[in-house]
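Just one protein chain is left out here, and the rest sit where they should.
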Amino acid sequence: MDAVRTHSTPLHVRYHETDQMGVVHHANYVNWFELGRTEFMRAHGLDYAEMERRGVLLAVADVGLTYLKPARFGELVTVESRLSSVERVRVLFEYEVKRGADLLCRGHTLLACVGRDLKPQRIPEADRAKMVALASAPLAPRRR
Amino acid sequence: MDAVRTHSTPLHVRYHETDQMGVVHHANYVNWFELGRTEFMRAHGLDYAEMERRGVLLAVADVGLTYLKPARFGELVTVESRLSSVERVRVLFEYEVKRGADLLCRGHTLLACVGRDLKPQRIPEADRAKMVALASAPLAPRRR
Amino acid sequence: MDAVRTHSTPLHVRYHETDQMGVVHHANYVNWFELGRTEFMRAHGLDYAEMERRGVLLAVADVGLTYLKPARFGELVTVESRLSSVERVRVLFEYEVKRGADLLCRGHTLLACVGRDLKPQRIPEADRAKMVALASAPLAPRRR
Partner (left out) sequence: MDAVRTHSTPLHVRYHETDQMGVVHHANYVNWFELGRTEFMRAHGLDYAEMERRGVLLAVADVGLTYLKPARFGELVTVESRLSSVERVRVLFEYEVKRGADLLCRGHTLLACVGRDLKPQRIPEADRAKMVALASAPLAPRRR
């Protein structure tokens, strides 16, 4: 990933994140993506806790994950997060979870801006401007 | 437990509830207690979802669990829940998790009634009357 | 979905599955898919707990989820699971989560058969024969 626009969040695998296969249960990567995205945003002046208090919620509309290698308890992994594109209502983030140079998982989440009533609304212009400045490919339509 | 005042909630152990020890991770029993309590209440005319919509929240103030035997993926276990005592603000539930006749875990949760601001408030009289009628030892002070 | 080859798993939304948006957190649907798949398999003579004891593990290789409407605490939802296609090593399941007639979420999981060492292995013939008989589109290549 492009180092400039990518945020790297290190985390230690927690015991409760493992399952009886002896590796991290796949659902936890969804939470790790969320953590990576939140830290990415906070590092760039978009504090999601504060956005929610203003009534600007980002609801998850689509998630995809491809698993390449397992992670294990106690290992240090990093979540690399990237804001790929911004539309009027939606934002696309992409992620890579790595252990050192090993790619363990990659994926994306598409978020839709909603109000407290969970109805779609435009991303407020001030937030959107920050997102556009951070996006790897600003204004481009989402590719699947 | 007293069959009359006890509610039994069956559940199958879900895969993601296991950890790399090959058994159910201990934190999940806290969620199972919550499930047992919720179903106990619903079965007796206390719909917790509806209570929250009325601004009557039950926040957990204290939890204790003793683990006797492990549960495994796919097993059918039952959560036996009992409302032990009711005070003006607080309610004590007790639980046993069983697999057939085997006792796997027992414990309690002490709940405090709070408003939407999370400040303590008296349990509304109509709700409290239902709870008192269900309690194993109505009006008795909580024993620890 | 085709009623014949679809398995329907009802579940009540658990309180701990909600988040501060007031709805079910999106990661839980990954676990619901897993639950639906496990019950689908069990209903058709493929007991996954027993398969793992034989050293036949199904590791998740790819997951996708599209969220359409939120689910809320206490609601009864159903997970409709379908085995879409079977290859030598991999199996594709598809899911719909519904509340009554409302479609809340749809998605898929691609599983790869692995041994206890987590290395890919062919699905044992007896298991594979059962899967092929259940598949909506037996032997067809996976479409993405």
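As written, the chain order gives the labels A, B and C, with residue 1 at the start of each chain.
In this text, a residue touches a chain if its C-beta (ideal position, glycine included) is under 8 Å from a C-beta of that chain, and two chains touch if they have at least 3 such contacts.
Predicted model only: the values in this text are computed from it and were never measured.
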Contact residue for the chain not shown (choose from A:Ser8, A:Asn31 or A:Thr66): A:Asn31
Chain A residues that touch the omitted chain in the full complex: 12, 14-16, 31, 34-35, 38-39, 42, 47-49, 52, 72-74
Chain B residues touching the omitted chain (full complex): 20-21, 23, 26-28, 30-31, 34, 52, 57, 59-67, 70, 118
Residues of chain C in contact with the chain not shown: 15-16, 18-23, 25, 27, 73
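One rule holds in what follows: only the chains that are shown with their structure count from here on.
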Among all chain pairs, the one with the most C-beta contacts: A-C
Chain whose Cα mean lies nearest the overall Cα mean: C
Farthest chain relative to chain A (centres taken as mean CA coordinates): B
Centroid spacing, where centroids are CA-atom means, of chain B and chain C in whole angstrom: 29
Length of the line joining the C-alpha centres of chain A and chain C, rounded to whole Å: 24
Rounded Å distance, chain A centre to chain B centre (Cα mean): 35
Sites on chain C at which at least two other chains make contact: 31, 34, 52
